[in-house]
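A single protein chain has been omitted; all remaining protein chains appear in their positions.
The letters A and B name the chains in turn, as written, and every chain counts its residues from 1.
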Amino acid sequence: MSDATLPTFRTATEEAPLLRIALIAIAVAGLAILVFAPLAVVFAEALRDGWLAAVESLGNRDARSAIHLTLLITAIAVPANAVFGIAAAWFITKFDFRGKAFLITLIDLPFSVSPVVAGLCIVLLFGANSAIGSWLVAHGWPIVFAIPGIVLATVFVTFPFVARELIPVMIEQGRTEEEAALTLGASGWRTFRTVTLPNIRWALLYGTLLCTARAMGEFGAVAVVSGKIRGQTATMPITIEMLYNEYLSVAAFSMAALLTALALVTLLLKTLLELRHADQLAATRRH
Amino acid sequence: MTMAARPLVHKTAMPGLGLSAGITIAMLSIVVLLPIGALLLKGASFGLTNVLDVVGRERVMASLYLSFKLSLLAALFNLVFGVLLAWVLVRYRFPGKRILDAAVDLPFALPTAVAGIALTALYAPNGAFGSLAQQVGLKIAYTQAGIFIALVFVGLPFVTRTVQPVIEEIEQEVEEASATLGASRLHTLRHVILPMLAPAALTGFALSLARAVGEYGSVIFIAGNIPLRTEIAPLLIVIQLEEFNYDAAAAIGIAMLVISFAMLLAINLIQIVSRRKMGHV
Partner (left out) sequence: MHIDIDEIAKTFGATTALHPVSLSIPSGALVALLGPSGSGKTTLLRILGGLEFPTSGRVMFNGQDATGMTVQERRAGFVFQSYALFRHMTVFDNIAYGLRARPRGQRPPKAEITRRVTKLLDLIQLPDIASRYPTQLSGGQRQRVALARALAIEPRMLLLDEPFGALDAKVRKELRQGLRDIHDETGLTTVFVTHDQDEAMELADLVVVMSMGRIEQIGRPQDIRGKPATEFVRDFISA
C-alpha cells in the first residue's frame, strides 16, 4: 500500500484530512444555500426600498390588525396546548392503563396529517354546511371563517409539541418524588406545583417555545379555515400571502422579516436552553 | 371473565387521574378526533365509488403523484445530506460549528409562508440563484425543481436531529476494533457506522417524508401551480374548498390521509425489521 510511506498522525477513528475538509465543505455549502440564503433574502427584500418603507408598511391598519390577530391566536393556542401537554403527560406517565401506546399514537397523529387536511377537517366539522356548524352559526358562534376556527386549526397542528417534550422527561424522572411528597402529607395540587413543576420547567418551556414558533407561523391550516378576511381573519402569514400576490413585495417581505426575527429569537432561546439545561430536556437526549 | 376483571386503570395513590384523563381525552376529541371523524364521515356519505371517482380524475392523480414523487426525492436527499450533516456536527471541530448546528433548526422555526416567498425570490429568473441557473439554461422556480427545493427545506432538520444523538453514543471502541481488524476507515464507515445509524436515519426519513407530503405554505409560491405539471395535492383541496366542493375536497383529503399512513406504516415495518436485526433498541 502506498499509504504506508505517508506519515499519519490521525487516530484510527478519524477520517483522512482531505475527506474531513470535503465533508465540512459540503455541510457548510449545503446549509448556506438551503438555509442561510433564504434567510438573507427575506431581510434584503424587506429593506429593498430602505428602512423607512419597510417600517411604514407594517404600520397600516391591515398590517397592525394581522399582527394583533397572530399574537391573540398564539396567546390562546399556546396556553391551551401547554395545559393539554401537562395533562396528557401526567396521565400517561403517572398511571398504568390499557391502551397507553394507542393514546400516544393518537396524540402524535397531527404530525402526519397535512395542515391543509387539518383545516379541511375543521371546516367539515364546524363549517356552515355541517350540522354542528349551522347550529353554532345560528346561535351567533361562527367557528369557521372566524377566530375560534383559527385557534382550533393552530391547536391541531401544534398538538403534540408540549406533550412529546414532557413525556420522555417525566418517564425518566419516575414517580417516587411525587409519592414522597404525598407520604409527607402534600395534596395532589401541591405535589404538582412544588415537586413536579420545578422538575419539568425547562422541558415545558422548551416545548412551549417550539409550539409558539409553529403557532405564529402556521399557514396551511389557517389558510383553509380563516376565509382570509382582511382586517378580520388574516393572520400575519396569511397577510404575507395576500401582499405577495398583490405584488406588494416590500410589504410582504417586511412582515416576513418580522416573523423571521421572532423565529430567530425562538431559535436563540432554544439554543440557550439546550446549552444550559440539556440534562433536563428530552430533545437533547432523544435516542 | 379474567379480562373483564382486569381494571382499565391501575388505581394508586397518585392524584389527578380524573382531571388529567378528562382534559387529555376531551381536548384530543374536540381538536383531533372529531374533525378527522368528520372528514371520514363526509367521505362515507359521499360514497366509496364517488371518492374513487374524484381521486381517479387526471388532475387529481397527477397532483397526488407529483406530491409523493417529489416528497420521496426530497426525503432521500435529506436522508443523505442529513446523515452527512449530523456526522460533521458531532465529530468535527471547526469555527462556526455552533451557529451551523443552530441553523439546522431554522426550517422548523421559520413560518412556511416566509420560506415560500424567500425561496421564490431566490430561485425566480431574476433572483440570485435563479439568474445563475438561467445562464446555464435551467429554470427552477415555477417548475418541479422549485417544489423539490421547498420540500428539501422544510424536511431538512428531521434526519440530522434524529441521527445526531445516535452518533454521540457510538462507542469509539467499536470503530477501533474495526480498525485493528484491518478495515480501512471508509470500510468502517460503510459497514460499521452506517448500519448503526440506519434505524434513526430511517425515522428521520419517515418524518421528513410525512412533512413534505402534506406541505403547502412553502410550496405554493414557488410551484407556479400549473395543473397537471406543478400542482400539488394540498393545493387541489384548497381549490375545491374555494369552489365549495366539499365532497371532492374530502375525497382528496382522505386519499392523502390514507397514502401517508400507508407510507408511514411501511417505513415503521422496515424500521422494526432493521432494529430486530441489530438485536436491541
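By definition in this document, contacts are C-beta pairs under 8 Å (C-beta built on N, C-alpha and C of every residue); 3 or more make two chains touch, one makes a residue touch a chain.
From a predicted model like this one, the values you see are computed outputs, not experimental measurements.
Of the candidate positions A:199, A:232 or A:271, contact with the hidden chain is made by A:199. Considering the full assembly, A:180 is the residue among A:19, A:71, A:132 or A:180 that touches the omitted chain. Interface residues of chain B facing the missing partner chain: 2, 6, 10-13. Even with one chain removed from view, chain A keeps its contact list with that chain: residues 96, 176-177, 179-187, 190, 194-195, 198-199.
Everything below uses one rule, namely that only the chains that are shown with their structure count from here on.
In whole angstrom, the spacing between the mean C-alpha positions of chain A and chain B is 15. Contact residues on chain B toward chain A in their complex (touch as defined above): 6, 8-10, 12-17, 19-24, 27-28, 30-39, 41-42, 81, 84-85, 87-89, 92, 94, 96, 98, 100, 102-115, 117-119, 121-122, 127-129, 149, 152-153, 156, 161-162, 165-166, 169, 172, 175-176, 179-180, 185, 189, 200, 207, 210, 213-217, 221, 234-235, 237-238, 241, 246, 249-250, 253, 256-257, 260-261, 264, 281.
Chain A makes touch with chain B in their complex at residues 12-16, 19-20, 23-24, 26-28, 30-31, 33-39, 41-42, 45, 80, 83-84, 87-88, 90-92, 94-98, 103, 106-107, 109-118, 120-125, 127, 129-130, 152, 155-156, 159, 175, 178-179, 182, 187-189, 191-192, 210, 213-214, 216-220, 223-224, 236-238, 240-241, 244, 252-253, 256, 259-260, 263-264, 266-268, 270-271, 283-287.
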